[in-house]
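Mind looking over this structure? Questions follow.
Only a part of the assembly is drawn; its chains keep their places, and the rest are absent.
First chain written, first letter: the chains are A, B and C, and each begins at residue 1.
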Amino acid sequence: MMTGAQYRESLGDGRAVHLEGRRVHDVTCEPAFSPAVQWLSEVYDQFYDPDPAAGGPYFVIPRTAAELRTLAERQRGWDISTIITSEALLMVLTAASRMRAEHPEYSERAMRYFEQSRRRDIRVAFAITDAKGDRSLAPKAQDDGDLYLRIVGKSDDGVTIRGAKLHVSNCAIVHDIVVMPTKRMKEGEEEWAFAGAVPVNAPGVTVIGTSHAPPPEDAERYPWSTRYAISEALVVFDDVFVPSERVFLDGQVDHSATWAHSLGVWERLGALAHIVDSADLLVGLAQLIAEANGLDRIPHIRQKIGDLVIYATLLRAGLGAAIDNAEFTAEGFATPSELFTNAAKYYAAAQFSTMVRNLHEIAGGAVITAPSLLDLRNPEIGSGIEKYLGTGIEGVSTQERLRLFHAIRDLTADAYGGWRSITLLLGGGGLHAQRMVAAKHYDFAHAKQLARDAAGITASPTY
Amino acid sequence: MMTGAQYRESLGDGRAVHLEGRRVHDVTCEPAFSPAVQWLSEVYDQFYDPDPAAGGPYFVIPRTAAELRTLAERQRGWDISTIITSEALLMVLTAASRMRAEHPEYSERAMRYFEQSRRRDIRVAFAITDAKGDRSLAPKAQDDGDLYLRIVGKSDDGVTIRGAKLHVSNCAIVHDIVVMPTKRMKEGEEEWAFAGAVPVNAPGVTVIGTSHAPPPEDAERYPWSTRYAISEALVVFDDVFVPSERVFLDGQVDHSATWAHSLGVWERLGALAHIVDSADLLVGLAQLIAEANGLDRIPHIRQKIGDLVIYATLLRAGLGAAIDNAEFTAEGFATPSELFTNAAKYYAAAQFSTMVRNLHEIAGGAVITAPSLLDLRNPEIGSGIEKYLGTGIEGVSTQERLRLFHAIRDLTADAYGGWRSITLLLGGGGLHAQRMVAAKHYDFAHAKQLARDAAGITASPTY
Amino acid sequence: MMTGAQYRESLGDGRAVHLEGRRVHDVTCEPAFSPAVQWLSEVYDQFYDPDPAAGGPYFVIPRTAAELRTLAERQRGWDISTIITSEALLMVLTAASRMRAEHPEYSERAMRYFEQSRRRDIRVAFAITDAKGDRSLAPKAQDDGDLYLRIVGKSDDGVTIRGAKLHVSNCAIVHDIVVMPTKRMKEGEEEWAFAGAVPVNAPGVTVIGTSHAPPPEDAERYPWSTRYAISEALVVFDDVFVPSERVFLDGQVDHSATWAHSLGVWERLGALAHIVDSADLLVGLAQLIAEANGLDRIPHIRQKIGDLVIYATLLRAGLGAAIDNAEFTAEGFATPSELFTNAAKYYAAAQFSTMVRNLHEIAGGAVITAPSLLDLRNPEIGSGIEKYLGTGIEGVSTQERLRLFHAIRDLTADAYGGWRSITLLLGGGGLHAQRMVAAKHYDFAHAKQLARDAAGITASPTY
């Protein structure tokens, strides 16, 4: 296993990272990346065990609903890349398991990759979304076949890939990129059916980062995002060689959708567990700021807090049901229920913007107009702020009230808030996709039988 | 235990039932009541056991989450009054248990009433909602103190009550009325703090019924309501004597709210379990009619079905969480989680009207304009209907398609549908009440701690 | 012009009307039809003018926005069939006007039909929706080509049609049926491109009615629907001959959509004007019942009334904009703006079910459980009802409070309410259609230019 310091050192591996038009030579010093490096370093230190046989608890395969619940609970203490690493490796194992009957070699490679990753204690990023070009056209019909990442060469010991992937979260600060198809491929699209693991510093890999991180020194104005902001990236794969051992799909178009489904299940569990916390956080911010404003007994404020409570509670119920109704692969890996995961994730994403609206209405305009704590400490004007932004409410200091306004702004009405809202909405595929997946897993036969009974249709069902 | 025939006979007990301006002398023959009598008779026959020690499974006290789940599952096979009987007696036991420390006599009476009811195999109705008069005024401030039911006399062996209760479901066809306060009473309102059990045929009880039952012979046009319509009633208690043994609250204003809360929990569990089935039924009707119309592949139709699926699935998750997070009384009775029950019930009620709108948009105008099956069988015009309302879709007969339209209308766009929609919305207290109760049981301390951490507020929490 | 009595007499013309499996020989005596006959008779009497040159104000062609506003205002005093007659004839004129350049003969016939209808003072019904069979298939691909009404024969003096139309409102009690295509037809579908006017009593026409009318004598329990219920019908056209003079489209597939669009505009204006009144009625019922319950100062009740007010007000704004932004045909006929009409109609239909939910929550469960006025007048129980359903609120009698509950039930939670809700939702095409039509008429060029400016895209727009 690695310590935080060893992890930081491991990033000096020659990787080609760009940001805002320039090459970044040391990602650990770059403000856009440093909060995430710091966060992940702390997680490394937290789990470090010098025993050479030791492995992080993020390299664990749940085999019962109870183990799945433990995993979901544990994820709450991890940074994003550690969660992604857990999800990505479980996804690789799940997909390979589903392909096992026909392609046992992938299953073996997947298990070896899992073991090696555990031993090396690395972190990985997902690379899923292709460039796609004109999205109304199939890969083959694009002006440029590379607009979907594809295999452009094969040799005895591996394949060569070319293309680009969008929305690769935290790519600049992890070790490997787990690449997979963005969608179901059809017959004739074999070259686009690729999955595999690629080191971030592999020749031909270019990471073009974007960031919503705030100025790193401004922890008072950005109390959340100075700790938790991450970067996104467009990753270009320019004829990158992938050795066979790291190839998990190579032309089996009938299995390209297996990957998307395996991904969906694991990615959405993490998202759902995370959003339950996020929803509780919204309730907490709403209640604290209502109290700090002296408004917590006003009927329409209480109703809005009640709406937030309903939201958080239904999401917690959804997470519980996704785990209680776990499904199992042939190998016995426990995976969250697709039906409940997608239904709850849909509800979370569909209602999030309205819940943020509720929080803003409860908190008031000071979310965007509250002075900074620097102003509060300024001898010329601090006393005025203390006088006028204090409330006289027992136990609520002016400083804490200001901190609440800044936290709400940082989380919901600033650069990080925008990233968060869009990630929550679109991560795992958007409302439309989640609704369709939920419907796919719903027990229509049962529902239709109820309907036939209600209508007095007694004939044997033929449709 | 009673057979269905014995039950029918038991209703000839001199009860004073009125309907549409006239006295009803035999409720078993009256179209407004007969579907419910028939339904309940069947349930009596189903559970009948001649063993004198036998008791229906509706007289069961759950003591674990598993037993609670079994109860919720079993309720799905019962008629409304059998469910209400189960809920009402559990409510009596739960409330008495919560009062036990201070008032052990009520707990003993409650248990005896439970045992007697089991032995007699009776069914009961809830009587909760008072007349209330001017709802902005407290009981004492009303023009007439009887507008909230109250104790008007006391003797060594019992009390005399006067007042009226609204919305007493199925009262005309059951044996006992479980009466309780509609809301928390305050000091000085002792006379309005009454709970007890009153026979429907007790002197002074008048049942003024209302009904949404269809013409009983028209099972094709009303496939659901001819089977499942029930009556409602305004029940007048005109100086009705209640012997001590049947009195469960007599002036303890500090415990009046105990009843409302105990009721809420049990009533909403039944409502929630029922609504999960109802939601699945909506999905089934939507899917079947979409198929029967040849529209099940149209994107906007699929999305609306997807919305229904999300709704049904979140409700199922909510029901599961309410049971998994069961709470326990001092005696060890398992009760559903108030938080999850109320949150899910709120969501169910808040979204129901939109879900019905979705169903209507999927089904189309024939919900209200489809000819009757009588027309289909009419030799003059039947062939025209067969020709034009057939679709040529494999396995969908014209007759079945018509039945689906009629079932949808009966369930969602006719007299029964109106009753159902309002019952679902308001049963157990309305959206506002459910939101407030959910908020009351939510873990704000946890949420506020998350918020303080996010805001960087490290001082010890004083608010 | 006709008097009400002459109108009643005119219905004895041998028309073939069926209902619930039997032939109806006199529609004026049939409870399912008689409320509508009565309502229309009153409108006939109201406008009757013995002057042989006189014509009803429903036969008026608006030529300015002000005239359009007058028409919308006047419609509020008419029965449904008089409104439909106005809309249908304007629709025929508008469609013919749009076809005029290529097919002047239809425009002349349309004008003559308009003049004759005015002279005869007849009423008409719309017949639009075809049987459609498997709705995923085009007319030609159906098992039976008649599933879309079509021309099956032609002669020098006219055409013969065969097929059926659904959802023909009030057909049984009017004189003519204006038949038109349900959708855009394509090349090769010439036989299905038909529009024309057919007398209800023409040989081969069979009207199969359905009704949501209440028992006619029960005006207290059904205060609205005993006055305003109408019937719907499936109309079968079994080789019906239509003389050329009454044919307005005969195979011009490129103009089939012209009819749908012309219809949409006129039908939705009427619907929108009507719904503004309906929305105000919802507000009025909500406010009156809140006052009658003593709840009109409760915050969450006031908010729900506020929601109803916003709804009614936005609809009124939408109606105003539809008229102010009137569009004009080549002949100078003023037609309501398609953009604003559709946007407002969409909003009305999308929100209606939620608004009814609000009303129900304001009114409470007595909407479905209030005793009848017959009970109130019954000497045995009347005083109990008077005592307990009275409120002591100044100026609110028990009788009036009961009437309000019954009116709310009749309008929103009973058979008529179901018809009304579905008609409002689906009349004019459903939410999906209205959204798409609105989008079609929106000024995207302007919006895109705003977006280009915002994004700093200065190059000449090429997309």
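The working rule: contacts are C-beta pairs under 8 Å (C-beta built on N, C-alpha and C of every residue); 3 or more make two chains touch, one makes a residue touch a chain.
Keep in mind the model is a prediction, meaning the values are calculated, not measured.
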Where 3 copies are displayed, count of copies in the complete assembly: 4
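Here, only the chains that are shown with their structure count from here on.
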Interface residue overlap between copies chain B and chain C, same or different (over half shared): same
Chain located farthest away, centre of chain B as origin (C-alpha): A
Centre-of-Cα separation between chain B and chain A, whole angstrom: 42
Distance from chain C to chain A - Cα centre to Cα centre, in angstrom: 50
Where chain B and chain C are represented by their mean Cα positions, the distance between them in whole Å: 37
Two or more partner chains touched - positions in chain C: 300
Of all residues in chain B, those that touch chain C in their complex: 18, 20-23, 129, 131-137, 142-144, 146-147, 163-164, 166-167, 206, 208, 210, 212, 232-234, 236, 238, 293-295, 297-298, 300, 350, 352-354, 356-357, 360-361, 364-372, 374-375, 377-378, 380-381, 384-385, 387-393, 409, 412-415, 417-419, 421-423, 425-427, 430-432
Chain B-facing residues of chain A, complex: 219-220, 223-224, 277, 280-281, 283-285, 287-288, 291-292, 302-303, 305-307, 309-310, 312-314, 316-318, 320-322, 324, 339-340, 343-344, 346-347, 393-397, 400, 403-404, 406-407, 411, 432, 435-436, 438-439, 442, 444, 446-452, 454-457, 459, 462-463
For the chain C and chain A complex, residues of the former touching the latter: 299-300, 303
